[in-house]
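For this view, one protein chain was removed and the others were kept in their places.
Residue numbering begins at 1 within each chain, and the chains themselves are lettered A and B in the order written.
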Amino acid sequence: MLTQLLRSSISSALPILVAALGASFTQTVGKLNIAIEGTMLTSCFVSVYVAARSNSWLLGVTIAMILSCLMSLFVWFLHRYLRADIFVVGLGVNVAASGLVVLLSSILLGSKGTIFFEEIPKIPVLRFEALQRNETLRTLLSDYSVLELVAMFVVFLSWLITKTPLGLRMRAVGKNESVARQLGLNVDGIRISSFVFCGLLCGLAGSMLSLPLGLFVAGMTNNRGLLALVAAVLGGENPLGVLGVSLTLGFSVALSHRLQLFTALPAEIVLAVPLILTLCVVLIYNVLKIGEKGGSP
Amino acid sequence: MRSEVIVQLLNVQKTFHPSGVKALRGANLSLEVGSIHALLGANGAGKTTLVRILAGELQPDVGKILVDGKVMDFRTPKDAMRHGIVLVHQNLSLVDELTVFENLFLGREPRRLFFLDKKKAEDEIEKLCEKLSLVALDKRVGDLSMAEKQKIEIARALIFGARVLLLDEPTAYLGGSEEERLFELLVSLKRTGCAILFITHDLDQALKIADRVTVLREGETVLSEETSKLNVQRVIEPMGFRSSEPSSVCAQVGEELLRISDLTLKTGKRLVLDRVSLSVRQGETVGLFGLGNDGQFDLLEVLIGLRNPSSGRIFFQTCDITQLSIRERRRLGIAYVPKDRLKEALNLEGSILENAIVNVYREKPYAKFGLLNWDLLKRYTLDMLKDFEVKTVSVAQPVRTLSGGNLQRLILARELFQRPNLLLACRPTSGLDVRVQDYIAQRLQKLKSYGCALIATNDAEEAFGLCDRILIFSKGKLKRVLHREGLAEPAVLFSSVGGEA
Partner (left out) sequence: MTHRKVLSPIFTVVVAFVMCAVILGATSRQPRETLRWFFLGPFSNLYYFGNMLAVSIPLIFTGLAACIAFSAGVFNLGLEGQYYFGAIVGTIIALSVPTSRLSSTLLVLVVSFSVGGLLSLASALLKLEFGFSELISSFMIGQIFIYVGDFMLNGPFRDPEAALAATRYLDEGIGLTKILPPSNLHVGYVIGLTLCLVFHFVRKHSVMGYEFKTVKENPRFAKIHGIKVEKIWLIAMLLSGGVAAVGGMVEILGVYGRVVRGFSHGNGFNGIAVSLLVRNDPALIFLSALFFAYLESGAEIASLMVQTPPEIVRLVQGIVFCLVTAEFLFRRSERDADSVA
């Protein structure tokens, strides 16, 4: 039972984690991209749609990632070259995306409700024969879909990036833009690359939500974008921190699902659990930070 | 010993826009390989501007930069760095949140495949670390002392292959023994062939370790000579401090208005003010003088209520005001002119009217039942502007449209029009032309008849011209008290900073 919960937590956490890492790249350069939710949602739709039409889930994911990249760059463009408030633009993209996907869904597929894609190719799953006998090991380590494995690899990649010169420069740009400029760093280029990473990761995260299920419904992301943002902000530039928070959030999401199914607790309160938990964590974090600095913020 | 010239600046001129200030009017400088060169001059003489031009941060309007005999056109700092010229600023260009290693190599990171190769870096700079006795590469720069941060900046410059090291007031934040160690370092660097140019206010320092001294005055080079042929007197003279008439000390110095006892202020680990005690009477203009940021400005911030002292008490007209809010202190008759004229003393987004009324808008008759009487406020502002000779077309126009001199008049008008008993002012005359400076001195005179003033500054001329009594601060400690009448000229203040209290 516990291992099941653990496994569900990991599966719930992965999309959040991937999106959170994307957001944390932009956070690292000092320009947090709020549009995670909208980008993920769009990629949810695009990935299943393309996969169904082309009969290739790989193509679905790829196109979704490219489109998400474009969306992120759109946010950056409006902020950098038209001086728009990056936060409001992020909000705008989220709102626009929510309308866009329903619009597309009704125009292209004729329905606004839950859409089942019948001919979606199944995503291969990695099964370890050797582990089949041990119940615990089987639950925890076997049967991850390729997408999930790719996600784990991507998480590892993101961690690696922080160990490269680019990662260092991103941190420098985020912490002290004027010094970075003084030292001749290409501040704009570095920021653009962070938005590109963000887009790619959100694209992957969105695909992870819809492709395995082979369906799409409006509101599919269900605030996971918000949770990703929280994980990014709390985790800081440290991917391990983001990992930790995402796992916690994944756990709370999995838990809330279970609570919904198995207890009499009302659905709404259960949905609020991740948020409340997050708020508490954030509060505690801030209190600790103040205590550390020893005095007024 | 042959002295080979590595860098030359010829007839450099620079005017800033939109202020129109002419910072350099034809400055010359010649820097030799393997030498230490000190750049001196009063505040605003153009030292920092000259050095920034050499480092490629600014472009000269007129004049030439020659490196190894060839004319250079530095568009960006990187151009200068490519020729081995590196500037270490006063406010250092380090990223506090990163480690020593990261700061040292930012922009030129050693790599292996795609990753940062710290080991390679460590090997590369092992010798350098030893020579400079740098701290561990893993430490966070923000946790280090100013002296160590400076060493890191110098180390970084050397790693970048600097042949010419430019230092802007390197000893500003250093303590006694740290200064010594820095100088030892500079001397050893000079021996390896590095050319070092540093800006300082400290004449003794300059004469002690520099091989050559250049003095700037109002944007021009007035002296450039080997230190062996110089003494303090010969250097001070060309700096051109205007010896003004002493402000007439008020015949009747009245009762004590302000008393501070044992005031201490700490930010983090740094001791900004160290048990400062002083007293000011009505009729006095007291100067708080320090060479750099020695706590004199912070003291005024504590007095107006912006910061809370760690310990100590403040008495104003015999009341203990240590716990009072800013608004309450202002109501009691304390006025404050902050250091950052544009950001703190003014709201640049607002109109002249909105800026002028900020001290009085809550009082009757300007406000009744929470509503403002704009007509009265307008009249108040017009009266104020007239009294202080601020020329303006309409009070509704944005305050940004006023010139520098008029802005300062407005600021002073706002604080003085209410006839405060205590005026706290940071560098009230800095960056203004002589007429405005004289005007300000006049108004301060008027203030004496009913109140007193505390002027915090690092400009010797200003202290000399405005104050009756000058308190010398060094690194947060009140070192000595000088009376204006006993002083011959502003330059004396420089030499009085060193030595015992």
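Criterion: a residue touches a chain if its C-beta (ideal position, glycine included) is under 8 Å from a C-beta of that chain, and two chains touch if they have at least 3 such contacts.
Note that the coordinates shown come from a computational prediction; the quantities given were computed from them, not determined experimentally.
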Identified contact with the non-displayed chain, of B:133, B:192, B:325 or B:394: B:325
Absent-chain contact - pick from B:319, B:358, B:396 or B:481: B:358
Footprint left on chain A by the chain that the document does not show: 38, 78, 82-85, 87-89, 91-100, 102-103, 106-107, 112, 223, 226, 233, 266-269, 271-272, 275-276, 278-279, 282-283, 286-287, 290, 297
Touch list for chain B against the chain that is not drawn: 16-19, 21, 23, 44, 58-59, 304, 306, 325-327, 330, 336, 338, 342-350, 354, 357-359, 361-362, 367, 370-372, 374, 431
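Basically, only the chains that are shown with their structure count from here on.
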Contact footprint of chain A on chain B as seen in their complex: 76-78, 81, 93-98, 102, 106-107, 109, 111, 114-116
List of chain A residues in touch with chain B within their complex: 160, 163-165, 168-169, 171-172, 175-176, 178-180, 182-185
